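Just one protein chain is left out here, and the rest sit where they should.
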Amino acid sequence: MENANLILCAVTAAALDICALVLIFAAYREKSTAKKRWARISSNMELVEPGATYPLGCDEVLIGRHASADIRIPDLSVSRYHAMMTVSDGVWTIKDMGSRSGVYVNGVLVKEAKLRENDIINLGSRRLIFRRRRDKHEK
Amino acid sequence: MKSNPFAYVISGLFVLLAHCAMLANILYNGNYEQIGDVWSLAAAVLGLDLAWAILMPFFRQHTHTVDFILILILNMSLIFQSCFGGVHLSVKHMITCIAALIASRIGFLVCRDHNWIARQKKLIWIGIGLVMIVILLFTGSRSMWIDMGSFTIQPSELLKPLLVMACATSVAEQQKKHKLLWFNVVWENLILLGITAAICLLQWWCRDLGSIPTFAGIYAAGFFMRICYPKAKFSKKTLIGAGIAVLVIAGIGIKLAPAYVRDRLFVDIWSDKTGNGYQQSQALIAIADGGWFGKGPGKGFLHNVFAYESDIVFSTISEEWGLLFALMMIFILLLMLAVPLINPPRSYYHGTLAAGVCAAFTVQMALNIFGSCNMIPFTGVTIPFISMGGTSMVTSGLMAGMLIASQSPSFGKLPAKKKRPSARPAVRKGAGA
Partner (left out) sequence: MKSIKRTQRIITLFLLLFITGMAALVIKIQRESPFYMMNSDKHELGMVYDRNGEVIFDGSGKTQFPEGSLIDLGNLIGDDKGQMSNTLVAQNIDKLNNYSFNAGLVKEGGKAAIYTTLDHYADRAVYNAYMGAKGCAVAYNYKTGEILVCTSLPNIDVTKGYEGIADFETGTLISKALYGTVPGSTQKVSTVITALEIMGADKLFSKSFTCTGHYTNKNGDVIDCHNTSGHGEQNIQQAVENSCNPFFAQLVADPDMPLNSIKKVYSRLGYAVNGEEEQYIDIDGIQCERASTTLVDSNDFNTQWACIGQGETLVSPIQLMMWQSAIANGTGKMTMPHIIDRVTDVYGEVSELSKTTYSKQLFSEDTASTMRQILLTNGANHYSGSIPGYTLGIKSGTAQVKNGDEDNSLLVGFVDDPRHPIAFCVLLEDRYSTPVTSEQIVSAMLNAICN
């Protein structure tokens, strides 16, 4: 009787353990789903400059020279906190964060602008292209 | 569900399996007089599982892990609470469980779109103010309960999800700096600090000291997230200053604490086994007596001790189900909080929601478990979802809803594609329950 009790306890605990494992597994499955969904939310865009590709993996992407920036451009002509990109309704917006050299979209100085595919963004002496993500990395 | 049917079905099946194993344990090990009690409990638990699994796809969300963990925990809790001192379905707890599930839906719908909720920011502040006024007017200075005839509610609990929301909605304001004397300040940060301080003072006034660390924890999580926000530019000086301020306030707090609080801070429970230390010493003895595998559902002794179903619930579960199972229950709760580590929130707003909920839950669990086990002062705090208590269950449900929202965020309308765009969340007022 004592043994049966113990075995049953162990089985219950094991069932809960397996359930926890399955849930972790499910969470990982859903991670890829969430990634795909993010691709839809963000219209699957990215920023590109010669030699580098910057993914837009979350909302409120900070572009600048500071170490804490999401997209870090180590160039003295770029301010430490230069610009921030946000997404809403599937449209990305770029916002100047009080940079010294300003933000130019297709050659026009802007404080805040909605971006369209293949827009060219100038930050200081750097030139970034806002474009749809290619599936494989191209160099 | 549509996006990941396989994971959905498998998760649901294994949740059912885990509950079945627990019910089998009760059937063979439990302490019941009529077998019908076990069947009614089984029907309630499994019915709730199935209903949840069927209803969930009607909400437009694309991740369900947190939902499944939520139903797993809630039904475990229902089973635990129904078994204390003898098996019979606890209808009261079942109703609060259903209320928690509904609250989680509300929380999800309210919180998933940060642009929408950011516009309702003032409503949240007004909500906090209203709840505080209600506390001031109705609970009285030495109590935290409002008596509503057949049941009581604890309005201060409602402040927890509201504070999380307030923290989350103001995180994006970090660049709107204003000059105040010789400081650059962000108005919303000051407002938030003021709200937190006001809540803490109010809790002090109500002598609900146990919940102050919870609010402090939520605020700390929000504070860390604000520091991280682009161009928040918190200097090291500010940080050190804030740290010192916290220490000084804590020191003054302990100095000024009323005598009965200090008695609680430094109590030797073993020399006062029948007086002040009764609950804790019995709780520890119960854990020791239960061992790893417990005495069997319903066969414990601790259900004779006051607050067995809320304040010292960890020990009660430990005694009847074993420390191993109690630890695993905690593990499942932690798993729910850890889901954002696997599937990250994609904005500071949703991140703050996740971090705030994590802070609130871990602080509450820590206060309850470590307090009842005499590692820290004993306060009457509940373990989310496990302890009995309607208000606590509903607010925990709301916060679980926020976790779900951080998992299935909405960033406005989806760009038109093959699929139809997801509708705006139905506008519902605040978090009331």
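The first chain written gets the first letter, and so on, giving A and B; residue counts start at 1 in each chain.
Here, contacts are C-beta pairs under 8 Å (C-beta built on N, C-alpha and C of every residue); 3 or more make two chains touch, one makes a residue touch a chain.
Just so you know, these numbers come straight off a predicted model, no measurement behind them.
A.B. asks: Decide which residue listed in B:63, B:104, B:347 or B:379 touches the omitted chain of the complex.
C.D. replies: Selected residue, touching the omitted chain: B:347.
A.B. asks: Among A:30, A:60 or A:96, which residue is in contact with the omitted chain in the full complex?
C.D. replies: Result: among the candidates, A:60 touches the missing chain.
A.B. asks: Of B:358, B:381 or B:402, which one is in contact with the hidden chain?
C.D. replies: B:358
A.B. asks: Among B:228, B:242, B:307 or B:414, which one is in touch with the chain left out?
C.D. replies: Selected residue, touching the omitted chain: B:228.
A.B. asks: Give me the chain A residues in contact with the hidden chain, please.
C.D. replies: Where chain A meets the chain not shown: residues 55, 57-62, 68-70.
A.B. asks: Which chain B residues touch the hidden chain?
C.D. replies: Touch with the absent chain occurs at residues 217, 221, 224-225, 228, 270, 273, 281, 284-285, 287-289, 291-292, 323, 327, 330, 334, 337-338, 340-341, 344-348, 351-352, 354-355, 358-359, 362, 365-366, 369-370, 373, 375.
As a convention for this text, only the chains that are shown with their structure count from here on.
A.B. asks: If you average the CA atoms of chain A and of chain B, how many Å lie between those two points?
C.D. replies: Computed value for the inter-centroid distance: 29 Å.
A.B. asks: Report the residues of chain B in contact with chain A in the complex, numbered from low to high.
C.D. replies: It comes out as residues 3-4, 6-8, 10-11, 14-15, 17-18, 20-22, 24-25, 28-29, 62-65, 68-69, 72, 114-115, 172, 175, 228-231, 293-294, 296, 321-322, 324-325, 328, 331-332, 335, 339, 342-344, 346-349, 407-409, 411-415, 417.
A.B. asks: Hey, which residues of chain A end up touching chain B in the complex?
C.D. replies: Going by the criterion above, the answer is residues 4-6, 8-20, 22-31, 33-34, 36-38, 40-43, 57-60, 62, 68-70, 81, 84, 87-91, 97-98.
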